[in-house]
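Here the complex is missing one protein chain, while the rest keep their positions.
Labels run A and B following the written order; every chain starts at residue 1.
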Amino acid sequence: MKRQIPTLITLVAGLFCLIGFFVPHPAIRTLYDDIQQWVIVIVGATYVLGVANLLRINLGQMSARARDWPFKVVLLVGLIGTTAIGFSEGTHYLDPTSRFTWIYNTFYSSMSSTMFSLLAFFIASAAFRAFRIRSFEALLLAIAAFILMIGRVPIGNAIHPAIPAAADWLMEVPQNAAKRGILIGAALGVVATGIRLILGMERTYGGRGAGGTS
Amino acid sequence: MSPGLSSLKQLDRRWIFLAVALLVVIPLAVGIHIAPVAPSPRTRGFYDAIEKVPSGSTVLLAGDYDPSTVAENYPMHLAAARHLMSRDVKIIGLALYPGGPPLTDQVLRLAAAEYGKKEGIDYVNLGYKAGNELVMSQMGSSIPRTFPVDRRGVPVDQIPVMHGVQNYANFPLLVSISAGYPGTKEWVQQVVSRYHLPMVAGVTAVSAPEYYPYLQTGQLRGLLGGMAGGAEYEVLVKHPALATRGMDAQSLAHVFIALMILLGNLAFLGEDRSRRR
Partner (left out) sequence: MHVSASPGVWIAALLTLGIFSFLYKDNPVYKFCEHLFVGVSAGYWVVLTYYSSIKPNLIDPLFGVPFAMDRHLLLVIPLVLSLFLFSRFFPRGDWLSRWSIAIILGVYPALRITGFAQGDLVQQIGGSILPFWVPGHPMTSLNNVLLVGGLLATLVFFFFSTEHKGAVGGIARVGVFFLMVSFGASYGYTVMARVSLLIGRVMFLLDTWLGVVRF
């Protein structure tokens, strides 16, 4: 019973949404819209669940004095402080002069963009240490990479206009052909997996004791 | 193998990090100008699509990115907002990335200040909504039901620019500025394919290659790829800004990384050969 009901919910919701896509009758379309609006709310709740889980795990690690536990204090102070300040602002939480926006600009935005900017250094290091041209295929990859790297920036045009032209051709013809093949293959895979999910043939989300396919 | 090249094998990667840092900092600090930016046909398609939007109409501008890709997406987002407002096109902005609404706010306020536009009358920021492509699907039925209030918490039926806006049929164009998922791909699948809404996109360089098939089929009318695409667009709207200023540092860094690939292969060439023997 505990496993059948979720499978039934998935089947009914999935089939109904598939039918609702093709049938514009108002009675079906109304319920179709309602179900999708409900899921928007439920998805929002999953984000809150994720944060609650983060809170639970880090509180546990902090009280157990696990490795690096002082940093968990920092995490919890950041989480609780930001949440408290945000809720204290009410619906004006994202106004330009609010304290919540200040936290966003000072902490969230600056650290988020810096974290990702670290990748520039690692891609340069990896280009030296890991990019090995050991086969014809790797050589093709390298040539395409060179043409793109130089052709898509102004220095390519300054060296010779043929370089950006070659980069454009590369993107519009051979790259396009391969990407389209991948797109079509992926689309077929998504359709097949989606049908399997709706029909309950993929039960990996079942939790403890569930899983496996049939 | 020359001793110089073989010693490169022991090169501490922190020297490479330092070189990258200097190649980015120095051109930006000193203001080196290597070469002008030349707009590509894809950028021109983006520009022309916005030029064709009738003045006074309302366009959906989706800023689906967050601070992690702000360097690439923010300049093109701002340039698009400026372009639209310069043509007296009203904007309905939204963000399907949680970190997006404040950035959309900044873009719209900045552009509005330059062109004398007023929030609520000429533009609105609907903010964020959880649900990814489900939000896109539901907006096709009813935008007011999906976004009952805007970012400020004001009911949309009290916002003049939202009057008469029910679904995608009310827009002549969708402008998607996106960093990944949910973003341009989902807009194409859920909106362009279903409602045949013309669309242009500005995307991060990482995701740009996968949208070329959509360009070729006409599902996208124009495409800005990365900071380079943003710079090309800034040139077309005659407002060179952040993206254009970054292109010289970008050029030098690219040449450096290309050299690193060559040097790495030369340095390890001898090692590969002896391993094969």
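Keep this in mind: a residue touches a chain if its C-beta (ideal position, glycine included) is under 8 Å from a C-beta of that chain, and two chains touch if they have at least 3 such contacts.
Computed from a predicted structure; not experimentally measured.
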For the chain left off this view, which of B:Leu84, B:Val124, B:Val175 or B:Ala205 is in contact with it?
B:Ala205
Subunit A residues touching the chain left out here are 2, 5-7, 9-18, 21, 34-56, 68, 71-72, 74-83, 86-87, 91, 93-94, 100, 102-123, 127, 137-138, 140-149, 152-153, 169-188, 190-191, 193-195, 197-198, 205-208
Determine and list the subunit B residues touching the chain excluded from the picture.
14, 17, 20, 24-25, 28-29, 31, 68-72, 74, 98-99, 101, 127-131, 133-134, 137, 146-149, 151, 153, 186, 188-190, 192-194, 204-206, 208-209, 213, 216-219, 225-228, 241-242, 245-246, 249-250, 253-254, 257
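We adopt the following convention: only the chains that are shown with their structure count from here on.
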Just the number, please: Cα centre separation of subunit A and subunit B in whole Å.
17
For subunit B, which residues count as touching subunit A in their complex?
11, 13, 16-17, 19-21, 24, 34-38, 40-41, 66-71, 98-99, 101-102, 105, 109, 127, 129-132, 134-135, 137-138, 141-142, 145-146, 149, 151-153, 209-210, 212-213, 216, 225-226, 228, 247-248, 250-258, 260-261, 263-265, 267-268, 272
Within the complex, which stretch of subunit A touches subunit B?
29, 33, 36-37, 39-41, 43-44, 47, 90-92, 94-96, 101, 104-105, 108-110, 112-113, 115-117, 120-121, 123-125, 127-134, 142, 145-146, 149-150, 152-158, 164, 168, 171-172, 175-176, 179-180, 182-183
